[in-house]
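In what follows, a single structure is set out as structure tokens and then discussed.
Heads up, this is only part of the complex; the chains shown haven't been moved.
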């Protein structure tokens, strides 16, 4: 009986969040460990389906996990590197597109299995993602693109008709060629263009910690100013730097709140969105004010 | 951490129910103990608000609790009895209408406090409830009515605009007079007219038991045929008889499933609607088939 | 036959007004004599129903007449006075709410009897009226409120679905308590928030007269400037002062025209709205221009 009471309390705890996020757009960048482990995968899909069912408008942007490399190996292709960047030649892009689109439909299938409607698209559909070639340090690394323009019409259509859009990070250049896009970048661009309420990155870390080696130093909420300072003083560095920079950009582009979540925790999306305590690190623009149920 | 996992599992457990009940109409008859205890009252209101927030269309039909008697005493009015029935003369009706309408707005206020929209109406608004005089055994017991016709337009309007309708059981006779209606009857008539998916009675018992003295004999799901048999063999009798008869009528009137819930348990609505095990007794028309997630 | 011609001429006389007021919102503050006399009551309800039927959007805001005092006496309650103001303690408020809500449904019933749809609400429904405590000269007179915010959603919904909203002047404070509101104030706040075309006060006087003792000195149309001057020179004083001040406030809040009508005349609303001569006093913002069929 006390178990039953606990259940009810959990549901009631979610009430203010469900109310406040009603009809709000939530972009989930899905990648990393959460993509490689079947149980975590299942939990992410369940979370997204539940977000939809309680009235939010979730969107998944996914990466390709380790599948792309697997298939490049399978066809016996050698990879060239430029300044440490893997060069994406035409054949590599062809394989990447095949793998990403198949993975895309696999995620659709997972969501549909829960009785929730989904449609898988890439940045080519409806001209969603238009790109320029990415040239790190002016170097040509092939068919890798930076998002130049987002045409949200196809997403708007799917959302308005109650489908969860699931998006593969592929775009078209002005040259009519196909380009690969970093999934984090694609998620940021899409969330910004939609004025999403939330953008959540499923990562392989617990969040941003003052001392990366000490999980107890996790920073729960970080303002843009905090982020700036922590970058300046070197606390945020290494692999965390581009992640946080991306988050800051998304907030500046109009996303209400960006979350770095630990994708290794089952149901991390639900725990962040629907419980008082939350998990991971949230980057916010404090000038926009906190939610009524803001955790401290 | 295990607590946190439990929370997530509770939310996920609710997923199929939230999906299946999306946009479905649920009429809650609110009365008895659940109305007299502040904590239970709070829990009922929270439950109804949550049902709304996760996409259902809840409607409250309420009784007058002990407030009506309190005010009759207050003005020093004597009550006449006819064959055991309290006679509702014009002044009694006047007091009942005042008390019910005030209670009605109090419930509106409770729901609104949770940030969910509600509008309180009585059966007079939009001509919702039209009645004939009730004459038990042909005896005149004054301004007490049986529902003759339900005009759902005002409820449809409120639901379509995302308000929770909260309804006081008062109707108009053809003579232009105001009549009191038994709240159970009003709830049945309204649920039937709307073709509601569910009608839930918050009662002061655990449900229907084979042996009323032994809670362990609770009947979880009862078909119309079961109900018929249990009435025939005397298992269902006494105060339980009119309750179950009402449920049977509602099922026959097109309500998908009628629940007798123990209103003395906090969050009994959530526990019934969103957990596998459920509580109380459900009366169903088995010919209509069970839900996919039917408990056994 | 000449009678029949007269009838046709009356209907045709109304044509330009019906055309010009099509779909316009008209708030009627209903109180005073018009509420105490059955025949006048019937005529007000008929007028409002006709306004609706010919295409206007009427709204009734009503007071409590003498019913509240009657019930306070009935339960043997003593009334405390503060600086001449009746103090509204919790029990008084409770009685006032009961009486107002019952009266509210009575008016609904009167309108519905004419085959026109109506819904009765109070300022609690849909969070319509949010109040601050009123403190005349800083004195605490209990649960009496000044309107702080009007959320017109519930009215918009009812109007869009062809119901006449009938409103009891009760609001909610930030403390979650119930407050009584002066019906004139409530009508002004609601008319202003809706940008009503007209606000009509049914009063027990003929309108504003230069010499209050001489009805032949009635001022037919008064600009804001006229009102200002007449207040300054003392022509408008006594009980008339707050009335006219309220009218001026409403015009300043965006109401097109405010009428002080003699509620003791049967069908005073129709006569004012649909005949060339009109009755009572109209307060207007001349800068907004006169109607095409403006009387002189």
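For clarity, chains are labelled A, B and C in written order, and residue numbers in each chain start from 1.
Keep this in mind: a residue touches a chain if its C-beta (ideal position, glycine included) is under 8 Å from a C-beta of that chain, and two chains touch if they have at least 3 such contacts.
These figures come from a predicted structure and were not determined experimentally.
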Overall copies of the shared sequence [whole complex; 3 in view]: 6
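To be clear about the criterion, only the chains that are shown with their structure count from here on.
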Given chain B and chain C, the chains that contact each of them: none
Copies chain A and chain C - rotation angle from C-alpha fit, nearest 5 degrees: 120
Per Cα centroids, the chain farthest from chain B: A
Length of the line joining the C-alpha centres of chain B and chain C, rounded to whole Å: 37
Separation of chain A from chain C, taking each centre as the mean of its C-alpha atoms, in whole Å: 56
Sequence positions of chain C contacting 2 or more other chains: none
Parts of chain B lying in touch with chain A, wherever the complex brings them together: 4-16, 18-20, 22, 43, 46-47, 49-50, 53-55, 114-116, 266-267, 270-271, 274-275, 277, 279
Chain B residues within the chain C interface of the complex: 71, 74-75, 94, 97-99, 101-102, 104-105, 108-109, 112-113, 117-122, 124-127, 153-154, 157-158, 161, 163, 170, 172, 176, 178
